[in-house]
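Here the complex is missing a single protein chain, while all its other protein chains stay put.
Letters A, B and C mark the chains in the order given here, with residues in each chain numbered from 1 onward.
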Amino acid sequence: MLFALTGIVLFAGGIAGMILQSHLLRKIMAFNIFGSGAFLVLVGLGQRDGQIDPVPQAMVLTGIVVSVAATALALALARRLLNLTGEMRFPREGPDD
Amino acid sequence: MKTLMRLLVLAGCAAFVAVAGMAMLVLPEPPIRLAARVSAELGNSGVKHPVTAVLLNFRGYDTLLEIAVLLLALLGIATAAGGDAVTGRRLHGNPQAFLQSLARLLAPLMVMTAGYLLWAGSHRPGGAFQAGAVLAAGIVLLYLSGLLPAPAGPSWLLRLGLVAGFLVFVAVTAVPLFSGGQLLQYPPDMAGALILLIESGLTLSLGLILAALFLWLPDEHEEAEE
Amino acid sequence: MIDPLAWLILLPLTWAAIAFLLGPTRGGRIAQAGIALQLVLALWIATEVAGGSSRQHAAGGWRAPLGIELLADGLSAIMLLLAQAVALPLALYARAYFTDHPAGIRHFWPLAGFLLAAMNALFLSADVFNLYVTLELVGLAAVGLVASDSTAKSVAAALRYLFATLVGSGAYLLGVALLYGTYGTVSLSELAPLVEDAAPYATLLAAGLMVAGLMLKTALFPFHFWLPPAHGGAPSPVSALLSALVIKASFYLVVRLWLGLLMPVAPPAAAQLVGMLGTAAIVWGSVMALRQPRLKMLIAYSTVAQIGYLFLFFPLATHTAPDAAQSALQGAAMQAVSHGLAKAAMFGAAGVVILSTGHDQVARLGGITSRLPLTVFTLALSGVTLMGLPPSGGFIAKWLLIDGAISSGQWWWVIAMIAGGLLTAAYVFKILRHAFLEKEQSATFRRLPRMLEWPAFALALASLAIGLRASDLLRVLGAP
Partner (left out) sequence: MTWYEALPLLILASSLIPGIIIFNLPEERRGLRTTLNLAGAAIKLVFIGFMLWGVARGEQYEFRYSILPGLELVLHADALAMLFVTLSAALWFLTTVYAVGYLEGSPHRSRFFGFFSLCVTATVGVAMAGNLFTFFFFYELLTLSTYPLVVHRGTQSSMRAGQVYLAYTLTGGAVLLTGVVWLYGLLGRVEFAPGGVASVLVPAYTDQLRMVFLLLIAGVGVKAAVVPLHGWLPQAMVAPAPVSALLHAVAVVKAGAFGVVRVVYEVFGVELAQSLGLLMPLAVMACITIIWGSFRALWQDDLKRRLAFSTISQVSYIVLGVALYGPIGTVGALAHLVHQGLMKITLFFCAGNFAETLGVHKVSEMNGAGRRMPLTMAAFSVGAVGMMGMPLTAGYVSKHYLSEGAAAANVPWAAWVLLLSSALNAAYFLPILYRAWFRSADGTWPHEHVKRRGWKETSVLLLFPPLISGVAVVVVAVFADHSWSPLAWAKLIADRQYLSSVP
């Protein structure tokens, strides 16, 4: 149960970071934080009566791999953006023409 | 204005935490217990470790899609990197001899560890992902220590290595369909063998993929030179 | 005995992997062949479902709740059909496009393959966690496609899109976690009977999280910020895929969950709120579309607006009379299908204009009627569908939705739809007005391969034709 509650806190914090932080690396970290939050809830609720439930653990393993992949992609894109614009944040969007 | 926004968001999140916390504290007992069913079917799963059984048998289909996700990330990186992924990143500065000798020592150990983890997966924590991760770490280490030449672009052979595990998995998934079975439906007696086959395929490919995820990151210095 | 469900997922996975093996710019032919086969399978499923039988498939031979089940009912059959039917012409179009304009093709085919596989898997899955994985697959594939011509603009758009979809699926996953914690299963078929109106708060919370996350992925106002740059900036074949199909995937999932799971716990107020967001999307999207100087941005904003119509389904179908709910569902399905076809056609046509004139400034379209008549027709016909005028599928959709609104006594949604139609006309005819101008305003008019103009035209024609064959389509849908 404690895990689950921690997870909720992490999730909320991550989302807040995602919205508030403008630096891309921080956004990516924020994503990892709320992702882990969700995983914690999944496992935590799964075993709140003490005994281990393998199903959510397997799900979380899957989820972790997915988030690793997403993180890698995000890093690559952010890196590319850094190369192109020299900044680690979103460019001001000008008029599209 | 900005601070107001900040406060609003934080307040919202706090409220969410409170609500969700309450909701979870008053949670009733779940009507369905999957753990029991897993242990009941563990015998026919072909492996002894429940998590591996769920990952590669009961919910193996999830795992198949998950490998696809990894490949996708790789593709995304390759496209996003534009031209420069083809060359891969070059190493800058020369590594110390100490690091090289250490790497020489570690690399075979890491391969062995990977092998062990792969085999251990069937009855205790471990399996293809852990093994693949170790393998990837080995590759990255060798590369950083300059022992591995920079990957000269994704050659045909390298691409084959990258998708081999996935293709094997797809094949094993598809075969039962021809005999009127379901996706990924292993014949119980062969389940263990097939799972091992999948896992070893995955170990290789995952190692390469994870390494590539790192090695193909577009390189800033190159851009700087342009 | 071949099982169409399984092959609709395995086939694209396979050809995507092979295309990857062949190399970053190859794989067009095998992709076209694969999609053709998938279309056959989708038709097969559709005819079966129209016959009244729904197909099940237990992956690994393990039935729910232990294993993952695949299920093809009317809704999924229609979406599968739509996906393959749009993908096939687009594949022909894309090959012509990228042979004429090689920039941005890198890994297009494998990415498209994974995207299709992911969407088919999503339409078929009956397991909320498996649905999460498919959602991520769809998201990452789409992001990869957006980034494909790796300019600063498109990379930024891709990254914005990536963050949006990650937050969306994160919220969805938390919802799944809460559901699993509450009921101990993630299988829709097992969950459906367990969720009733006296559900614990956690269920309500989970419902809110999942729906909100999926709205973010569907770019419903005010979560639409990421869509226009992503759809308007990508290469035209990609824009077509994204606007026509990808957003429909997450919308399908909202409907599926709402109808199959959350309806009992959904308060009517929530449905009304969703409807208002839809209305806001219609108005805001259309107004922004009207103000866009660039053709592709205009079409992208029109997608924002058209998504609004889809979400009018919720107030019309939640706790209303069964016949109202029925016509609401049918209307939403028609809208999804006809918008998919029409929007793919529009982006295709926009791509033709860009390749031919080298720009997509709406104000400088003058003279294309004489140079690219077929493309102008494509724009006009798909415009008719978007406006919801007869004989298009959009018209039938609008008719059904208005009928649902009136028969459920919620006339205010009628006003929203009528006004939306007129706003749509405003921006569609903005395009045509400039196109009809006599004097040519583009320096160059390159001649293009026919394979570039015809697929788009075929799509536009299809978006009209389904208006006349609506009964067949809705027979597949069956009763909700």
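FYI, a residue touches a chain if its C-beta (ideal position, glycine included) is under 8 Å from a C-beta of that chain, and two chains touch if they have at least 3 such contacts.
Predicted model, so just to flag it, every value in this text is computed and none were measured.
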Chains shown that the absent chain touches, full complex: C
Among C:43, C:152, C:437 or C:451, residue touching the chain not depicted: C:437
Residue of C:99, C:272, C:369 or C:442 in touch with the missing chain, whole complex considered: C:369
Which residue of C:21, C:152, C:414 or C:451 touches the chain not shown here: C:414
In chain C, positions touching the absent partner: 369-370, 373, 384, 387, 389-391, 395-396, 398-400, 402-403, 406-407, 414, 418, 421-422, 425, 429, 433, 436-438, 467-468, 470-471, 474
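The rule is short, and it goes like this: only the chains that are shown with their structure count from here on.
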Chain nearest the overall C-alpha centroid of the shown protein atoms: C
Junction residues of chain B, two or more chains touched: 20, 24, 27, 34, 38, 58-59, 62, 66, 69, 72-73, 76, 80-82
Sites on chain C at which at least two other chains make contact: 129, 133, 136, 140, 143-144, 147, 150, 155, 158, 178, 180-182
Chain A-facing residues of chain C, complex: 129, 132-133, 136, 140, 143-144, 147, 150-152, 155-156, 158-160, 162-163, 166-167, 170, 173-174, 176-178, 180-182, 186, 228-229, 232-233, 292-294, 297, 361
Residues of chain B touching chain C in the complex: 19-20, 22-24, 26-28, 30-34, 37-38, 41, 57-62, 64-66, 68-69, 71-73, 75-76, 78-82, 156, 159-160, 162-163, 166-167, 170, 173-174, 177, 180-186
Footprint of chain B on chain A - complex, ascending: 1, 4-5, 8-9, 12-13, 15-16, 19-20, 41, 45, 48-49, 51-55, 57-59, 61-62, 65-66, 68-70, 72-73, 75-77, 79-80, 82-84
